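Note that one protein chain of the assembly has been removed; the remaining protein chains are unaltered in position.
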Amino acid sequence: MADIQLFLFPFTAMASPCELRLYAHSQGVAEQTAEAAIAEINRIEVKYSRYREDSVLSAINRAAGGDALAIDSETFALLKYADSAYQESGGLFDISSGVLRRAWNFKSGEVPSKSDIAALLSVLGWPKVELSEGEVRLSRRGMELDFGGFGKEYAVDAAARVCAELGIHHGLIDLGGDIRVLGPHPDGSAWQIGIRDPLQPNKAKLVLPLKSGALASSGDYERCMVVAGKRYSHILDPRSGWPVQNTFRSLSVVAPLCLLAGTAATVGLLKGAQSAPAWLSELGMPHYWIDAGGVDGGDLAALRP
Amino acid sequence: MKSKNARGHSAGAFKALSAAALAIPGIVSQVQAAAPVAEAELDYKASAYREADIEGSKLAAGSASRYEIDTHQLRFISPLGRASDLAVDLSYETMSGASPWFIMPGTGGGKPVQVMSGASIEEERKDIQTSIGHYFSQKVSAKVLLGFSTENDYQAVNMGVEASIEIPARELTVTAGIGFSDDEIEPTDPGMPDRIDSATRTSTTAFVAIAQVLNNRTAVQGGLTLVNNDGYLSDPYKKVWREDLSNTVADKRPNERQQVIASARLRHYVPSLRGALHVDYRFFDDDWDVSSHTVDLAWYQNIGDNWQLTPSLRYYGQSQAYFYGPFFYSARDDGYASSDYRLSPYGALSFRLRLERNWGEFSANFEWESYRAAANLAPDDVSVENPGLVEFDILSLGLNFHL
Partner (left out) sequence: MKLLIPLLAVLLLPACATAPLDAWDRGYLARPEMAWDPDSLSASQRSHVYFSKEASSGGVSAGGGGCGCN
């Protein structure tokens, strides 16, 4: 009968490299738990994937401009969350803004025209989504919802719930950098989580010790377009349809749930380097940013060696 | 979007977002809300109960060795559909040994001495208790209980219902229930003079309990229970010595007994010590004049990841029933009389130690209890100690399987 050991389960999901690190008394228990957690992640991916015709999300999008569609309690609660995030972010967190990708093709190197953007703005905007108990309706044809902004973070929290229910209280879930800690190492010590330096991707700019809670990061350094000397970030402001100007290269937020951390990181990035610090401080979530010039800040910066 | 009170807006932002996140069914396990058991479990426990021999100076006649009970318990719990669960408890006991019969005055004015029955009693007890719980919502649940119990000389049916309501906004849970039991006694050796052939008694119980979470590591519960017993409440195997008759008469107790029990318990976890403190207090009072206090303290110490050691201490102190006496010089006006040590004034201290080893889906535990009753432990002064006060040890081994 073994003492508690660490088992690692790398896998791919939501187009990201993922890993479960679980402490368990036996390989059998760890494998069973990993299987259940990965099954839950896959369930959420399939249910809310933009790319699958049979997903609930695609059904909602196909019904745009038509009749209201009946939705279950999980979908309804997720949309209520998106609504809450829209309200609390002043309209910056908007899951109906995915249609902007039709105009912004970062591979092409072409900047869209003002009329292209105006046309998309007419089929975009959370207030155009009619949400009532058990039903949702996208009021204009061509509208689309996209869970890309919070689906992965939700899956992290759901996987954590599965692990906790199966008795795993020490471990960590990592879905492509969105992390939720199940509990510290069995000796009580914290997980040392490295936050990547955008300019030196193989080095950690900061190592964050976490015993519980979640970490999510948003970044602007991975995808962008430079046209005629001007840098266009892939972080698009849903209110204008244009990329956000002057924002951080990367922003990491710590919160009790990965969903909350992810929303704060996304909104922080959209608020931009000027307004985000005050908003994040008042929100009360520990955070760390690195700006375009490589300067870092935020209350977690104190942990830098 | 700017607002005048930016600080207020954002503090509310965290609360609003958290509330919306926690409303998502997949996010947080609903374990704290009323919910059926999550998975099936099977528990087994074997116990050996051994009473210490009665001291030579306290024994008048009969066997010095007392009671021995071996018990096997089996418990099975399982979810039943989506919103219900089932629990079945089986118990099988074999009992043998002598028990106190009656008490005689001591020779030469010394302390009273116990006459024990012959050590020939061998009995079996079988008991089954079942309950089905149904969860109407995360806040409201109810349970129905039904049980049967049989021994060589005894049979009982019991049933009850309980309901539980949670008030999440105040971290409060209210539970209430009623129970009913119908017992039939048919004493063995009915041929013995002045021993009854058969008798019945019934028992009705009602209780209410309120549990309150005080903070993230402390919970308390207060409860009030009322019990009414009706019927043959005497002990058919016990006698009382009457000096005026130079003979014994049958143990005779009132036909009714009303009891009130007030209880309070605390559970407090100390994260820095990785242990939990349990404090239980019970106050009992009835219309036979018996009143008692019970205090139970336990410390659950987690050791490493797989072990748990739990020492505990229990103090019990009771007063006597009004019709109790070690023996009687003459009949009481009301005709009642009992020399049963269980109705005498005394106190008892019991020390327990439990060790548990956990392997994930399976765990085993070992427990030892040592109990000693004495008149000098009673809350009030006792002039004459009942010679039949008991001392016992229990060793048990338990196994627990997650199915």
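Things worth noting here:
Just so it is clear, A and B label the chains in written order, and each chain counts residues from 1 on its own.
The definition used in the following text is that a contact is a pair of C-beta atoms (placed from the backbone, for glycine too) under 8 Å apart; a residue touches a chain by one contact, two chains touch by 3 or more.
Predicted model only: the values in this text are computed from it and were never measured.
Considering B:Q114, B:S141, B:T248 or B:Q308, the position touching the chain not shown turns out to be B:Q308 (whole complex). Here the missing chain is touched by one residue of B:A61, B:V140, B:L172 or B:L273, and it is B:L172. Screening B:L80, B:I196, B:I210 or B:L297 for touch with the missing chain picks out B:I210.
In the complete complex, the residue from B:L59, B:L80 or B:L145 that touches the missing chain is B:L145. Check B:A264, B:L297, B:L349 or B:V384 against the missing chain and you find that the one touching it is B:A264. Checked against the hidden chain, the listed residues B:P25, B:G106, B:G223 or B:P379 yield one contact partner: B:G223. For subunit B, the list of residues touching the undisplayed chain reads 18, 22, 27-28, 31-32, 43-45, 47, 49, 67, 71, 73, 75, 89, 99, 125, 127, 129, 131, 145, 147-149, 151, 153-154, 156, 158, 160-162, 168-172, 175, 177-179, 181, 183, 185, 203, 205-207, 209-217, 219-225, 227, 235, 237-238, 259-265, 267, 269, 271, 275-276, 282-285, 290-292, 294, 300, 302, 308, 310, 316, 318, 321, 342-343, 348, 354, 365, 367, 369, 371, 373, 390, 392, 394, 396, 398.
Simple rule for what comes next: only the chains that are shown with their structure count from here on.
Once the centre of each chain is set as its mean CA position, subunit A and subunit B turn out to be 52 Å apart.
Subunit A makes touch with subunit B in their complex at residues 1, 3-4, 24-26, 29, 40, 44, 73-74, 77-78, 80-81, 83-85, 87-88, 90-91, 154, 157-158, 161, 164-165, 167, 186, 256-257, 259-260, 263, 278-279, 282-285.
Residues 1, 6-7, 9-14, 16-21, 23-29, 31, 38, 304-306, 358-361 of subunit B touch subunit A in their complex.
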